[in-house]
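A single protein chain has been removed from this complex, and every other one stays in its place.
Showing chain A:
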Amino acid sequence: MATPVSVLRLPKGPDPNSRGFDPNSPRFVALCRTSISTSAAEADAKELQREQRARSALRERFLRCLLTMTNKKVQFHMHEKVDVEATFGASDIDVLNFQVSDLHTPIGVQKEALIRCQDVISFTFDM
């Protein structure tokens, strides 16, 4: 069994059967409406299989990338040219929030913080 990714579960509690890929889960519909129509579920089964395989390959790469980022210093580039630095902790399953430590903000250093992904344009780190 592979090393688990650091995943933050928010108190709102997602549908226990949903893993972020289920387009019908209420949480997903409410928060990630944009991804829903990318599913070719209506089309033929073979297409769906190809799509799912692509989806897993892409997601695995992304999760491994998140793993390498853990406990590293990351610069978040946000709206209005705001740049902040923090130590990356974890992401939640739908990539809606990042948990970080030692967030350097213009008003001081936050020991622990949640950053909303909607507020982030991009983030960088060095290997």
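The rule is short, and it goes like this: contacts are C-beta pairs under 8 Å (C-beta built on N, C-alpha and C of every residue); 3 or more make two chains touch, one makes a residue touch a chain; residues count from 1.
Just so it is clear, contacts and distances are computed from a predicted model.
**Q** Assign the chain not included in the display its UniProt protein name, restricting the answer to "Proteasome assembly chaperone 4", "Gem-associated protein 6", "DNA polymerase delta subunit 3" or "Protein YIPF".
**A** "Gem-associated protein 6"
**Q** Since one chain has been left out of the picture, which residues of chain A touch it in the full complex?
**A** For chain A, the residues touching the absent chain are 1-4, 20-21, 32, 34-35, 37-40, 50-52, 54-55, 57-59, 61-62, 64-65, 67-69, 93-95, 117-118, 120-127.
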